[in-house]
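Accompanying notes for the structure given below.
With one protein chain removed, the remaining protein chains of the complex are shown where they sit.
Labels run A and B following the written order; every chain starts at residue 1.
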Amino acid sequence: MRTTALATAGIVAVAALALSGCSADSADESGPVTITYTNFISNDGNEENLQTIVDAFEKENPDITVEVTTLPYADYGTALQTDLAAGTVSDMFDIEYANYAQYQANGVLAELPVANPDAYRQSLLEAYQTDGTQYALPSSFSTVVLYYNSDLFDAAGLDYPTADWTWSDEQAAAEKLTDAAAGVWGDHQPVSFYEFYKVLAQNGGEFLDDSGTKVAFNSPEGIEAAQWLVGKSGTVMPTIEQGQGTPDFDTNLFKDGKLAMLHTGIWVFGAVADVPFGWDIAVEPGNTEQASAVFSNAVGVSSGSKHPEAAAKFAEFLTSSDTMVQTRLDSGWELPPISDEAALATYLEQGDPANRQAVFDSLDGIALPPVVAEGQQEMQDIMTEELVEAQAGRKTVEEALASAEERINAVIGG
Amino acid sequence: MTALLGEAAADVGDGDRHVGAPVARPPRTRRSRRIRYTLTVLAFLLPSAIPIVLFVLGPMVAAAWISLTEWNLLSPAKWVGFENYANLLTDPETAEIFLHTVYYIVGYLPLVYLGGLAIALGLNTALRGRTLLRGVYFLPVVTSWIVVALVWRWLLNPVNGVVNTVLAFFGIEGPGWWADPAWAMPSIILASAWKDLGFVMVILLAGLQSIDPELLDAARVDGAGWWRRLFSVTLPLLSPATFFVIVISLINGFQVFDQVYAMTGGGPGGASQVVVQQIYDLTFRYGKAGEASALSWLLFIVILAVTVVQIRGQRKWVNYG
């Protein structure tokens, strides 16, 4: 008896999995519809701001009701994967740029026609196209810039960083600003995949070759870029043993006035707003080219959605409507992905840092993370691990890149 | 697997106790007595058997099926037979993560058991504020690993951590702890044993509280000293609780994950990567649910084998009084 019950339970579970793929019924777009939207972008403080946008949309479209579910960012992937596996995914869901290719290649995303493509910043919109077809819409972006403590620069008698700086300017300043006796460090830049692909672009290198299934970073440009990144550790930047790499270590060091330059995203404006010293930002220095990291979130429509048209309508409203722009600017939520810089004018006058223009200037040369259809996360993990090995001195930069090349090719090689 | 279990099962019930045939009952036919007894057994067993079959064994069977496929959770699963197992068994990384896991257990188990026993013995005395102290020792058990990991990373900081500062005072140069591949696992072991001391304490305290004080008094009258009473009275009577702690700690130890994730993330350079972290990464981050399920079943076989050895060995030392 027990064996039978067990077999039944197993069969139910297996059958449920097997059936989960086919959930889409015939589309029914007449009459009132309810669409579901699972997001992480509003998590941690912007839930009401998202609701404002939803309310405005429902007012304009009385036939459509939007049901919102908000999940913590850190575990969003786990929940989304489970939903996709079991066929319970919402009509719309958030994705990050780095995961876009993987979802698109697996047919999870529906085509997403855009009524007014000109409203979007083109580089961001194109990031979510595959073979000329739009599969997701960017909902926001953040960039990474160079923060600096102007008091420390004044004390050392140095000029402030500008958009014209290159690595050698940064290097020279960092060395002069580092004062081991006083516990003051010149520079901080995380040693990770997300920094490496960017410094690689700043040095004119490529992460992937044209096939997209082989890496190309084990090149003279790549070695020089990795050297630049890991060489800071222990010279102008604290080592891992000294705490580098622990959560918030870098922002705290900056807030304590013990860090002259910091490479991080514009999302810490709020955290450093009240420091008792002068600070500002500049576009990150490049070497042979200028390239800034842009992080962007997007929203996609599920290929299994029963209401793709209503969902597409809300997706466009959520990512380009005036209500959205106003709500985001008023609340200091991440920047809207729109092309009309005049609409963003108020952002420039919101106080420290003074040089907010650098946020938009950094978009002139952007480096998007390399994306692969299979093995994205594993590729990122391997890259970070190997770079940290080089940072800790357990491998030379050449050894680390060679090892990363071999391991990553094995993962993404189709 | 069933054969393996069956063999072990022959020994599982070493401590079985049961009442002999009912004595003062009105005479019944043998058949009706047997039906009645079967119904009694079912009544006691079904409340747990139904949820376990439906919500654990069922998904386990499904996981076994998934382990024979290649599945990224997004596209339909593809049947590959035993390919996942073959890949895992030939991949040197598999042996590595199992070795790390065993290393963890070998370091963790003696520390946490002896520490937990010492605390349980110490707090089973007429100490003032005993209840409060027990609460304090229980605190780490209920504190989340996020917090515990932050604190231990600070205590074990190679440059300015408390531990290395104290060691330096005695003229010893402290190791690199979590930043050093050779010391990452010892760091995790220390933090885990510290956190779980309260768990072992609670189980052993419950055992100690069931020990008849008269037995200890009798031993004292006979002139047995403290150590003698510990080894000839307390520990034998505590052996069922000890057996429980060891079996559970081994089962849980093989599935160590949270602390590794929070303290080292498997690093540096993969030096503390353990089996379940790999399973989590494969399922939810790397899109390899088939391989993850296969790895889980390999882990299952290892844990099962170790548990069977435990159970077979228990008659030598576990004393059900």
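As a working rule, contacts are C-beta pairs under 8 Å (C-beta built on N, C-alpha and C of every residue); 3 or more make two chains touch, one makes a residue touch a chain.
Note that in this section contacts and distances are computed from a predicted model.
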Identity of the absent chain, which is to be given by its UniProt protein name, from "8-amino-7-oxononanoate synthase", "DsbA family protein", "Aldehyde dehydrogenase" or "Carbohydrate ABC transporter permease": "Carbohydrate ABC transporter permease"
Among shown chains, those touching the left-out chain: A, B
Which residue of B:Ile35, B:Leu89, B:Ile172 or B:Ala206 touches the chain not shown here: B:Ala206
Which of B:Leu57, B:Val80, B:Leu109 or B:Met185 contacts the chain that the document leaves out: B:Leu57
From A:Arg121, A:Lys232 or A:Lys255, residue that would touch the chain that is not displayed: A:Lys255
Contacts of chain B with the absent chain, listed as residue ranges: 5-6, 8-13, 15-20, 22-25, 37-38, 40-41, 43-45, 47-52, 54-60, 62-63, 66, 73, 119, 121-127, 131-144, 146-148, 150-151, 154, 157, 160, 194, 197-198, 202-203, 205-214, 216, 220, 226, 229-230, 234, 240-241, 243-244, 247-248, 251, 254-255, 257, 276, 279-280, 283-284, 289, 292-293, 296-297, 299-300, 303-304, 307, 311, 320-321
Contacts of chain A with the absent chain, listed as residue ranges: 2, 9, 12-17, 19-20, 38, 40-41, 43-45, 69-75, 78-79, 81-82, 85-88, 142, 243, 246-249, 251-252, 255, 265, 267-268, 271, 274, 295, 297
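Note that only the chains that are shown with their structure count from here on.
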Distance between chain centroids, defined by C-alpha means - chain A, chain B (Å): 39
Residues on chain B engaged by chain A in the complex (per definition of touch): 49-50, 53-55, 57-62, 65-66, 72-77, 150, 153, 157-160, 176, 179, 181, 267-270, 281, 283-287, 289
Touching residues (chain side chain A, partner chain B) in the complex: 2, 5-10, 12-14, 17, 21, 77-78, 81-82, 84-85, 102-103, 106-108, 240-243, 246-247, 374-375, 377-378, 381, 385, 388-389, 392, 394
